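All protein chains but one are shown at their positions in the complex.
Right, chain A next:
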Amino acid sequence: MDKGADICIGFDGEIEVENGKCWSEGFWDRVRNGETVSDAARNAKDGCFSQWPTGYHGVDTYEISGSYNSYLTPARYGVY
């Protein structure tokens, strides 16, 4: 955050490759489809629960700092 980021997200628990990939794919897919960072993180977590092997396996330990209810929009030309 002290480098100027509006939002930081990370994990407090142990994450392994498969569940990390599952969460990451779900998170970015949801952010791209218009969910807030907070909603995308939570829904991606629940999405991973239903993949095998059953359970959160650490993806429920995400932590967000900053504007958690923000949307991510791609950089574009022009004045907004």
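Details
Definition applied: contacts are C-beta pairs under 8 Å (C-beta built on N, C-alpha and C of every residue); 3 or more make two chains touch, one makes a residue touch a chain; residues count from 1.
Note that contacts and distances are computed from a predicted model.
Think of the chain that is not pictured: of "PepSY domain-containing protein", "MnhB domain-containing protein", "Carbohydrate ABC transporter membrane protein 2, CUT1 family" or "Putative monovalent cation/H+ antiporter subunit D", UniProt labels it "PepSY domain-containing protein". Seen across the whole complex, the unshown chain contacts chain A at 12, 14-20, 38-39, 41-43, 46, 49-55, 57, 60-66, 68.
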